[in-house]
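A single protein chain has been omitted; all remaining protein chains appear in their positions.
Right, chain A next:
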């Protein structure tokens, strides 16, 4: 378990360091995800212990957003002042994004997957 956590932290750390070194606004953890993929590729696979830690983390991904969600209380004034603009933007934009993404995916997949799709 300790090795697994260390590997996750190291990938994130390396991601953050690389981003800082290049001096770009790019999320370190996302680069870290790529680095983890690279590690798994070079090792030609994962270990049971690592799978356990990573899967537990991903299975409880919702939990990690709870502190930020509670942050609503801090921003309540700004949100109340602009509630119509914010709720319209969030709801309409999210529905639009879902529809556009899924249809473009399906449209292109029909060509690339051939007859099976």
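Here is the rule we use: contacts are C-beta pairs under 8 Å (C-beta built on N, C-alpha and C of every residue); 3 or more make two chains touch, one makes a residue touch a chain; residues count from 1.
The rule we apply is simple: contacts and distances are computed from a predicted model.
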Hidden subunit of the complex - UniProt protein name among "Putative murein hydrolase (TIGR00659 family)", "Tryptophan synthase beta chain", "Transketolase" or "ABC transporter permease": "Putative murein hydrolase (TIGR00659 family)"
Omitted-chain contact residue, chosen from A:1, A:17, A:49 or A:88: A:88
Where the unshown chain meets chain A, residue by residue: 5, 8-9, 11-12, 15, 24-30, 32-37, 39-41, 46, 50-51, 53-55, 57-75, 78-79, 82, 84-86, 88-102, 104-109, 111-113, 117
